[in-house]
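Below: one structure, written as structure tokens.
As you look at this complex, bear in mind that one protein chain is not there, while each of the others sits in place.
The first chain written gets the first letter, and so on, giving A, B and C; residue counts start at 1 in each chain.
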Amino acid sequence: MSYYDLDAILTGAEKIPCTFQLDVPELGYLDNNPGYTLKSGTKVLLPLWLAEMLAIADMGDHQNPDKSFIAFDLPPAVGKDVMAALKADPRSVPIRNQSPNFYNLAKHMMDLAEERELHAVVRKTFLTRAADISLHARKSGGAVSKGEGSNLGIGAAGEEFLRGLDEWERILFRKAHDGARSTKQWIEGIKKRY
Amino acid sequence: MPMYGDAGLKLVQHAKRTQNLTHLPPYQTELVRSVAKEVRDLHKDATNLLEPFLKVQGSFDPSTDPATACTLLVNHLSMRRNKRCLLAYHRTRTDKLEDLVWSGHDVLDLSAQQTGGESGSSSLSPQEEDYVRQYGDLLAAFKGHWTDIDLTGSLEPPKDLFIDVRVLKDAGEIQTEYGAINLTKNSQFFVRQGDVERLIAQGYLQKLG
Amino acid sequence: MAHPLPPGLTPAEVAFLAEMEMVTIVPRQRIESIDLLGGKTPTLRPPHRAQVPLWLALLLKKQNRANIVPPPWLHPASLQSIIQREKVEDPVAFSPPPPPPSRIKIGGTAERINDASDGVSPPFLPSCTADAPSGFLPYHWQEVAEALLAHAGDDMPASAGEVRGLLRDLAEIRAAKLRSSSSAFEGFGDAGVSLTGVGAMELADNRAFLLGVIDGVRTLGAGAEATRREQEEEERAERGDEFNDSDEEMGI
Partner (left out) sequence: MDIDDILREVDPTFHSIPQEQRDLQDLTRAYVAERCAPELLHYPPGNLIDRVHENIKRQIEMVEEMTGNMNPKTNFALIVIQNELERYRFILRSYLRERIRKIHKHTLHYLSTDELRSRLSEIEVRYATARQSRLHEHYMSSFLAEFPPQLQNLNDTAGNLNMIDSPDLDSAVFVRLLRDTLVESRGVDDDGLIEGKEGQIFILRWADAKPLVERSSAELI
């Protein structure tokens, strides 16, 4: 985890459904009610950077040592419906619509809650989509002289798929694309040398 | 209503866009100010909240008052979040500024041009302008230890150090590392590319092969 | 920018390294030894063969001062045998790299001590000279082959078109292997993935992507991995001394 990493910070802004486990007089503003007590049992959406720590912090309650300030649910982006869709066909889900930092978010949620099922689906999704990313990147990276932009030469379905990539996948795409492109440049350049 | 950390997030979103730009967009003075103010307000709140406990008990024991402990934690996390956003924003920009210094740009000049050259307006904050100057000096000193290898030179592997050229029009005598060469039309030379790049661009010489 | 290129070697850098491979030349004119940073060049006297780094050989060739003797592995018969091996004999793994010099000592008896304190490796092994073994692709096979084809086409053992065609076949077979290998490792969940026989350019092309996928799987699986380790640790503790003993017996 990198302190200065922008994607990590942006992931921290993802909203998590949380339930407060105690009354807190000063925190009404978190539920759009400044000045009022935030009641135990109130459901609020909190950013991950806040939810994460409130969920693992020790309340100091000796009778209930496992109790934290809040309980939380999986955010919809990595919730049951999305996981079911990914299980059916990882390629057909534009995961960027769920979250631009889909994998980062999934990782945080897996660390917070032991979710074996989540891990299996997310990993399979990542690998299956990576193979597709490589194919598309190779096609577009090989076409070195055509330039970039919409002229990727991978067809409408391909571009649709690429639009749905999350940040990790965009980086992967760029890596595969640049690899193919610089190899192509080497081949083209060698004829001009010596 | 706006949450603590929302303004900080805006800064980071700015930074994220900045990463993919070739130029440096204007410094977000107002946003930076409001995030810093948020931190001061949060700190004031925390101090006020703690005061009665410190007065009476000398310290605060979270287990006796979980609600206050929770408020203080939220407060503390919000300050830390804002600090992280501010640092990441500034760091992204100094990274970019350093890159420009490495590639030999006159950053201060460049930034004035981008804003249309109006006097007094720059996409850099005054502090950033200071930093660019200081970093420029620092890099110059570092480079000075490695003058023989031209530390800021190209990181693409060397190729075509010497090239064959044909003279397209008489250009008279030029000075090269090897001394003078007389360029008469249609003669051919094998020369250091760096010596003749300008003459090629001006159409006096043609690169062969 | 402190360094504008991505970490890891790029294709251009790999090609640069390949130019340090020694190749055999036949000089066409006498050239005295030159005192270089990397040592003196041999005195060139036609028609005596000499070995020089590829970058120098290409410079000599370009100026018509020498011809280059192509390495035996670049002959069509050699390339065909490698294709046969890659396609039929082992359709999964890459064909093996040339045997390391420690295993091909003269007479096969002079066993080099197993000490790599100056363990020489590509591009400094003599794997592209006229004495290199045929039937094995050296680490820099693609870069050396392309450079020779482009600039010493008339020195090739067969028509440039024929050699080029064989190289293209080989590259395609191997590219498919590299692609399928990455999915065959069950998503890099297991340790120690082997890519023995892979070429430098093949690596450079796929490096960032492959490592990106592996690092992604590792990051996503970090929690599961930690849990697995804890369980294994517990099991080990339960088995107690018995396990430790067998560990020692393995002589590690």
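Quick note on the criterion: a residue touches a chain if its C-beta (ideal position, glycine included) is under 8 Å from a C-beta of that chain, and two chains touch if they have at least 3 such contacts.
From a predicted model like this one, the values you see are computed outputs, not experimental measurements.
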Q | Omitted chain - touching chains that are shown | A | A, B, C
Q. For the full complex, which residue in B:Val32, B:Cys70 or B:Leu205 touches the chain that was left out?
A. B:Val32
Q: Identify the residues of chain B touching the omitted chain, counting contacts across the whole complex.
A: 32, 35-36, 39-40, 43, 79-80, 83-84, 86-87, 90, 94-95, 98, 125, 127-128, 130-131, 134-135, 138, 141-142, 145-146, 148-151, 153-155, 157-158, 161-162, 176-180, 189-192
(Q) Using the document's contact rule, name the residues of chain A that touch the chain not shown here. (A) 1-5, 52-53, 56
(Q) Across the whole complex, list the residues on chain C that are touched by the chain not included here. (A) 2-3, 7-9, 13, 16-17, 19-20, 31-32, 34-39, 41, 55-56, 59, 63, 65, 97, 99-100, 102-103, 112-121, 123-124, 186, 188-198, 200, 203, 207, 210-211, 214-215, 217-218, 221-222, 224-225, 228, 252
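In the analysis below, only the chains that are shown with their structure count from here on.
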Q.
From the mean C-alpha coordinate of chain B to that of chain C, what's the distance rounded to whole Å?
A. 38
Q) Just curious, how far off is chain B from chain A if you go by their C-alpha centres, in Å? A) 27
Q: List, in ascending order, every residue of chain A touching at least 2 other chains.
A: 189, 193-194
Q | chain A - residues contacting chain B, complex | A | 3-7, 9-10, 12-13, 22-27, 29-30, 32, 34, 47, 49-50, 53-54, 57, 59-62, 69, 189, 192-194
(Q) Please output the residues of chain B touching chain C within their complex, sorted ascending. (A) 98-99, 102-103, 155-158, 190
**Q.** chain B partner contacts - residues on chain C that touch it in the complex
**A.** 1-5, 12-13, 15-16, 63
